[in-house]
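Heads up, one of the protein chains got dropped from this complex, but the rest are sitting where they should.
Up next is chain A:
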């Protein structure tokens, strides 16, 4: 359960507490459905919409600023008309002015609504970052005497003691101790995690709580620079920096606005010329020109542009991913190659024993017996799976081991087992990799049979991991461990292939094993026997080919590769170094999340593109409505262009303006939710979106403007 979503749904509730009260709730869906036009968000957004009317706020958005100026201008013209010198009836001018103001307000409202969601998320996060007391130590020693200070005064490099029940005062790196930590405030995951010094689990985050034992840690972030602060800054729209594509699009929108400004401003001289030439009518009024201008410039996308960006960040939060910048999210949409760690992403975390292959002259029963002996004391998932297998297959139950000494697996020996003291000496039962066992047996003066070698190769070819089992110097046979590929992952990869994204599996396994798993999981390529530097090289190679690479990682040794990748998602469970190197942090520590991130990135771009296309396509209908109306008095023949058969020139212009304003409101849900992403090839996706938003954008306003015109006639306003 996600603390942030939780807080959104029930403002005022403390994160984490509601966990028990509202079980089994499909959080992200409910929040989205509820919160889109939730009164809790709408009311402040309405107020904010009016506050954003200040010209300073409007200047940030050039397209809407033009509308703002137009609204002010028509309002003044309306006042002038009231004073008896109007270029058109005051009622008409004020109706246009009112709807132009509405256009500005609707755009403000959309932005405020999106920001409101971000603010609520930020508030929920802030709740977890209350100032706490910190126990500052002069040096990293349990014996040293600590001084109590406020967490806000901690600086990078300070050393703190955190004991059971304490809140972690700042982002820090564990120097000493092992403790269980409740990180639900950040991740929403209620099960505590173990944090200890050294290795990949040494990072602790401010705001989480130590449940048992104690830690001594070095602070890694100054106040205001901590992880949580970055999260808050990102979800609060106001401080949001425009993403590169957003900047490029804004340039295009400004250019379009200038073109339409030219097209409408020059209409006045053309109209004056036409009136002289035709000898009838009067030049087009400023009010009508302003109305035409506002209808033509891309107000739909201009009004919703920033809402789309804010909503995108907000959606990432709902997916429990913190991006350090909008740029990173956008880049995710462009990814060509996805590097995925095999373990935990493609396969279930652990390999499991699946078959027993006895050496020549040994029965399966004998092999099972020794394999069980070697594994009884082994608490690793592999060891346990061997015990389970022999119990299922041969009915062998666990037995007490007397006088036995467990030999754990180490990276040096690469084998584990038990030493049993028996009457005739020490019985060494071992299981481990073929190489390790070969040297072990040779050392004991035994012989490693060729047939077993063959078995080992067979297993490897099948994608399994062979574990050789030996009783003293006697090789008993091979246990086949198999990776279990996650259900549904193959379909996910097929989808990615459709999207044009290549998946590469990274594994420490040998080539044979890796190839077999890669084939089973349906990834496009794999990197076997991968060391951290191999990963880094692979990323550089792909980048040299002109590809954008995304990867996930958690360990400190992943940090260089994460820093090199274009999109790097660090697991929240990972080390501080990994989190610093990545440009996103996945709070759920779920490596498959990358796929969702890619989709969100694409959605943001698609929504902008779709609305821009829609906005521009709308202009055709608006021309047909306004041009005949604007020049009705000079050239009545232009009525032939009025294919919508609108009631009167003034109702035609008013209808177009009203349509232009209302379409912003209608499209707010689309802007906030994003255009639905489908895993289609680029061409198919483009064809689809062009049809929906391009052709739709051409047709919809014809219908909309006609309907509004009919309505205006019906209520007698035309």
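One rule holds for everything that comes next: a residue touches a chain if its C-beta (ideal position, glycine included) is under 8 Å from a C-beta of that chain, and two chains touch if they have at least 3 such contacts; residues count from 1.
By our rule, contacts and distances are computed from a predicted model.
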Chain left out of the displayed complex - its UniProt protein name, from "Tryptophan synthase beta chain", "Na(+)-translocating NADH-quinone reductase subunit D", "Potassium-transporting ATPase potassium-binding subunit" or "FAD-dependent oxidoreductase": "Potassium-transporting ATPase potassium-binding subunit"
Residue of A:151, A:220, A:264 or A:556 touching the missing chain in the full complex: A:264
Touch criterion as defined above, residue of A:498, A:592 or A:633 at the omitted chain: A:498
Residue, one of A:333, A:417, A:477 or A:701, that touches the chain absent here: A:333
Absent chain, residues of chain A that touch it: 244-245, 247-249, 251-252, 254-255, 258-260, 262-274, 277-278, 292, 296, 330-331, 333-334, 336, 497-502, 545-548, 601-606, 608-610, 612-613, 616-617, 619-620, 623, 627, 631, 635, 637-638, 640-641, 677, 681-683, 685-687, 689-690, 693-694
